[in-house]
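All protein chains but one are shown at their positions in the complex.
On to chain A.
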Amino acid sequence: MSDLQQEIQPKGAKIKGNKPVNQLEAANRFIAASAHQQMHDQRLWDLRKKRDAQMHLIPEWEELRDLASDIKSHTLDHLADYLEEFERNAKANGVHVHWAKDAQESNQIIAGILKEHDAKNLVKSKSMLGEECLLRQHLEEEGVTVIETDLGERIQQLDKEDPSHVVVPAVHKSRTDVSKVFVKTLNAEEGNNDVHYLATTQRETTRPYILNADAGMTGANFLVAETGAVVVCTNEGNADLSANTPPLHIVTVGIEKIIPKMEHLAVFIRLLSRSALGSPITQYTSYFSGPRKGGEMHVVLVDNGRSTRLASHKFKAGLKCIRCGACMNTCPVFRRSGGLSYGSVYAGPIGLILSPTYNVHKYRNLPFASTLNGSCTNVCPVKINLHEQIFAWRETLAEEKELSLSKRIIMTSLGKLFAHPKAYRMAVQTGDKLLSYLPHFMVYNQLNTWGRQRDIPTPPKETFHSWYAKNYMKKGKADE
């Protein structure tokens, strides 16, 4: 057996109430599990490379990113109008539309709909909003059996762990880790690590739940105001099964997921899966604008802090996110730390800027889990200025005195490297080129704890400054 198959999977960040999450501690444990760490790094970097290959096949790629960003900006500026338009059209199609100002209200509405239909068995397709609202836990307390139908999400549900990535929730696990979970929970054959066998075990054990469910739930990737439709993208077909088999379909969706028209949908569908997994499209791109024959459909529009975030000039752009995960796949810190180390629903670069908007105290360490290399910003299909917002969070946290002393020290030294306007801009301009050097000079330097356990015995021979000067100054590129 290879090292990966023998090594025990490291668990995620330890959550202690409202105490600030110690991402570093969890990251160190993940790095110490070197076979897992390497597999994780390679797997995500592979997705990043596939994304690049797709990007080069589309001559209008950058134009699409500009359009996507502009459409989102426009929509956020007129969000109330588009939500009303969506509601009008969805209702005209026979859809019930609900509004929830926070997670608690959303959970209550959903529990209420289920109760009204005497629905005790719910099959659910993966939804980050569901995770954000702790929906499953809430429904289980209400006596509803909730079964996740996406393979990765089901693995995580059975292992009582959160998803570690927005697109590939169990990416941090080896096949042996999965096998152990399935032996314990699904009666799988002991020691059978065959991936086909494991996937088939899940397919066959989940199917009866789908066939006997009283209700199905999906998230939504997009809402189209013009037609009152919900668009869901999956590879497994589990959203379509969850929505079309039982008589009741409930959709839970954040209010920022709306776009104005069908012509805009094309832009996002062309970008989403290419950015996420490097495939031209997901296997299923499904469109629900009304209940199926003989069925009932409900859409719950959830705010949960989004309308407040809209008012913040600095952090508003985070609302453009389409949850493709590209920023995570490219982030050297995410790839080495594992998604569970962040201890928050949204991890990686987007998580660094979203999480503190939910709880600034608890997530005050997260904006430091970045090298600010700008690679996230370079790949983001909706052009969110991720690294700038991460930096803005550091400033905000410093102002708000949420910064611990050690962080202040790191900030002053790191500040010279990363926050220096020239170096900072250069890092962004040279994004990809720089990344290949990162493992040595930025990720595994003394200041950077994500790399500490590997390269620390040999202190870097070259500082970032001297390396930078050597490689860029002499080319005369370093000036503004």
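In this section, a residue touches a chain if its C-beta (ideal position, glycine included) is under 8 Å from a C-beta of that chain, and two chains touch if they have at least 3 such contacts; residues count from 1.
The rule is short, and it goes like this: contacts and distances are computed from a predicted model.
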| item | value |
| --- | --- |
| "Sugar ABC transporter permease", "Carboxyltransferase domain-containing protein", "LUD domain-containing protein" or "Cytochrome c oxidase subunit 1" - which is the UniProt name of the missing chain | "LUD domain-containing protein" |
| Given A:I8, A:A199 or A:A398, the one touching the chain that is not displayed | A:A199 |
| Given A:H74, A:K91 or A:K314, the one touching the chain that is not displayed | A:H74 |
| Which of A:N28, A:N121, A:T185 or A:S307 contacts the chain that the document leaves out | A:S307 |
| Sole contact to the chain not displayed, among A:D3, A:D46, A:E62 or A:E140 | A:D46 |
| Contacts of chain A with the absent chain, listed as residue ranges | 39, 43, 46, 59-60, 63, 67, 70-71, 74-80, 83-84, 93-94, 99-101, 105, 149-152, 155, 168-171, 173-175, 178, 195-196, 198-199, 203, 206-207, 210-212, 227, 229, 235-238, 240-241, 244-245, 255, 260-267, 269-270, 277, 279-293, 301, 303, 307-308, 310-311 |
